[in-house]
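Removed from the display is one protein chain of the complex; every other protein chain stays in position.
This part shows chain A:
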Amino acid sequence: MSVIEIKNLTKNYGKARGIIDVSLTVEQGEIFGFIGPNGAGKSTTIRTLLGLIYPTSGSARIFGKCCTTNPEVREDVGYLPSEVFYYDGMRVIDLLRYSASFYKKDCTKRINELAEIMDLDLKKRIDDLSFGNKKKVGIVQGLIHEPRLIILDEPTAGLDPLMQQRFFELIASENKKGATVFLSSHILREVQKMCERVALIKDGRIIKLEKMSELQGNNFKRIKVEGQSDLDKTIFDMPGVSKLENGGKTASFLYRGDINNIIRKLAQTELSNLSIDEPDLEEIFMHYYSKDG
């Protein structure tokens, strides 16, 4: 049984676009990345999955169950929303105790552990906290019951780099203990670091669903060349070349295809420098992203 199973999920907001025909599955123990620009439909997908809004068509299940008909399935889900809001006039500890009261286990020890890791002052009033510290409350709040599925929506927004690192270490250790992680983000770097598989969403549709290794893998190379004299533009006029930036002696482009073909072509010119790198996800993503729009 898949931990998350989303099938042909469509959500319309009146005339406005929500998400269209989204399908994906997340397996036990995976760290799954969900990537897309702001407004692509990431949060809509998550909110439908969690039962906050109803799908127009299709289905979204967690542990084989739908959150709206079986709300108890959320017992095993920890959720960190992209923006955190809490009740007025509560201290951090009050909120965490209230959160804990929804679960059937004693979370006291866990609260203290997590607060220590995330460097969170439990006695402070939530209203007085900065955005980043509120986010920390959200992180702790989402993990106190040791959920088997952790859903994170733009988790690092507002966290300083040190805290981001601690946060990812924390998520990685939860994953090692067996938790499945669904990580939604527009920051490709963090997804790249963490995730085994990734879905790219754009304008409400999934445009790519692939293993991270394949996405990054041998398909694409970032190639930079420097010629001894100005480069002849026609060299790059071949299949597999994209995102070409050519300026005088230097050129930079993405290449997808048989590496021998491009090497033969490049060998015809006198080069002073050549570098071939793995492209980062951002470049790949931009490739998919700009292809049809």
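Heads up, the rule we're going with is that a contact is a pair of C-beta atoms (placed from the backbone, for glycine too) under 8 Å apart; a residue touches a chain by one contact, two chains touch by 3 or more; residues count from 1.
Methods note: contacts and distances are computed from a predicted model.
In the listed set "ABC transporter", "RNA polymerase subunit sigma-24", "Cytochrome c oxidase subunit 3" or "NADH-quinone oxidoreductase subunit K", the entry agreeing with the UniProt name of the missing subunit chain is "ABC transporter". Annotation: of A:Arg74, A:Lys202 or A:Lys221, A:Arg74 touches the absent chain (contact as defined above). As for the chain not pictured, it touches chain A at residues 43, 47, 50-54, 71-75, 77, 79, 81, 83-88, 98-99, 101-103, 141.
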